[in-house]
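Let's look at subunit A:
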Amino acid sequence: MSLLTVNAVTSGYGDMEILHGVSIEVGAGKIVTVIGPNGAGKSTLMKTIFGLLTPTAGQITFAEKEITGLSPDLVVRRGMAYVPQVENIFPSLTVNENLEMGAFILTDDFSGQMEEIYQLFPILNDRRKQRVGKMSGGERQMVAMGRALMLDPKLLMLDEPSAALAPNLAATIFERIVAINASGVAILIVEQNAKESLKVSDRGYVLASGRNRFEDTGENLLANQDVGQLYLGG
Partner candidate 1 sequence: MDTLIGIINYVVFFAITAGTYGILALGLNIQWGYTGLFNIGIAGFYALGAYAAALVSGPPPSAWDGRIFGGFELPFLAGLLAAAVVCGIVAFLIGIPTLRLRSDYLAIATIGIAETIRLVLKNESWLTNGVWGLQQIPSPFYDPIHGGVKAFLGNHPDLQGWIHGLFSKAYNWFYLFLVLAILFVLYLIVERLVNSPWGRVLKAIREDEDAVAMSGKNTFSFKLQALVLGAMIMGIGGGVYAYYARFISPASFKPLYGTFLVWVMLILGGSGNNRGAILGSFVVWGIWAGTDFLTEYFPFSATQAASLRIIIIGVLLEAILLWRPQGLLQRERKPSKTP
Partner candidate 2 sequence: MLVVNNLSKCFGGLRAVHCCSFTVDSGTITGLIGPNGAGKTTVFNLLTGFSNPDKGTVHFCDEEITGLPPHRVFKKGIARTFQIPREWKAMTVVENLMLVPTEQLGERIWNPFLRRRLVRKQEHAIRERAHEVLAFLELTELKDEYAGSLSGGQKKLLELAKTMMGKPKLVLLDEPGAGVNRTLLRRLADSINRLCTEKKTTFLLIEHDMDFVMKLCNPVIVMSEGQKLAEGTPTEVQKKQEVLDAYLGGQYVAVDS
């Protein structure tokens, strides 16, 4: 069953069109990675799905309802969460407060969900009262993911979760992503450094210059020499 369907979406900033009809699909409970060289339109795709950019053509369907052009706060309520690549935490708030902000739209008790997140990221458990601004890149990324998970979303979208992280930390992040997925959350990742991400993915898409180029299982894409050529042209 498909959770998210992006169908021939065209989008961009102002008069600058970046996506020229991109289609992807995320099944419920799956991990999907979108890779591609810089400028391929990966982040633009994320922002368009989440309603930060309005598509000029195409449809986006989520949980069997159309969400094309819906504003972010409504998309959040439908069960989708988004972790931007940079500036994805509130630096002057503590870990606990960052997580609480993730649950801003909830009116009922969310302490159970919060405990689950602390179990998922034990490093954060000891630092609940610490200001996130003083924490390292890897810990910030975990806070950002934790914040996004507070609403118990059906789909978690991560924009380059391993960017600017040391390799061992990046490995930890991907390990956590698998753990989050095991609890039933579908995950859509955008990555430039594709290997780690494709290893854990059920399915992968390759974008180039705002268009779909390849689509296959993660393993097959890793083995596909043509994908590499796409990065290097020719």
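A quick word on the picks: all candidates are chains of the complex that A comes from, given by their letters.
Criterion: a contact is a pair of C-beta atoms (placed from the backbone, for glycine too) under 8 Å apart; a residue touches a chain by one contact, two chains touch by 3 or more; residues count from 1.
What you see is a predicted model, and the numbers here were worked out from it, not measured in a lab.
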item	value
In-complex contact of subunit A, chosen from 1 or 2	2
Subunit A to candidate 2 touching residues, read off their complex	13-18, 37-39, 136-138, 160, 162-167, 169-170, 192-196, 209, 222, 227-234
